[in-house]
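Right, I'll just put the structure down here and ask away after.
Of the protein chains in this complex, all but one are displayed in their positions.
Let's look at subunit A:
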Amino acid sequence: MTSNPLFLAWLTLMSLGIAAVLVTAGGAEFFSPVLFGGLLLLLAWAKARIILSRYLGLWQAPGWLSGFSWVIGLFCVLLLCLYAVAGLSR
């Protein structure tokens, strides 16, 4: 079971979830707002990529996996910009 790619994907997703909890718990005390948002969105992007790759099977189509990863990555950058702009306008 431990060598099953799906199980490893699940395990990685859980680890990323724990990392997100730690970042959230650290919050503004340890990170600047932009770094805080960036870390959370980076973790979300990594989770999305694993779901696309292993759960949805895009590991069989590397070109598509790369395309989806880029688009979702750019979308996360857009979200980070919107999050950061709100911080500047305070």
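In this text, a contact is a pair of C-beta atoms (placed from the backbone, for glycine too) under 8 Å apart; a residue touches a chain by one contact, two chains touch by 3 or more; residues count from 1.
The criterion applied here is as follows: contacts and distances are computed from a predicted model.
For the chain of the complex excluded from view, the name given in UniProt is "Cytochrome c oxidase subunit 3" [choices: "Cytochrome c oxidase subunit 3", "TonB-linked outer membrane protein, SusC/RagA family", "ATP synthase subunit a" or "Sugar ABC transporter permease"]. By the touch rule set out above, subunit A reaches the unshown chain at residues 6-7, 9-10, 13-14, 17, 20-21, 24, 37, 40-41, 43-44, 47-48, 51-52, 54-58, 60-61, 63-64, 72, 75-76, 78-79, 82-83, 85-87, 89-90.
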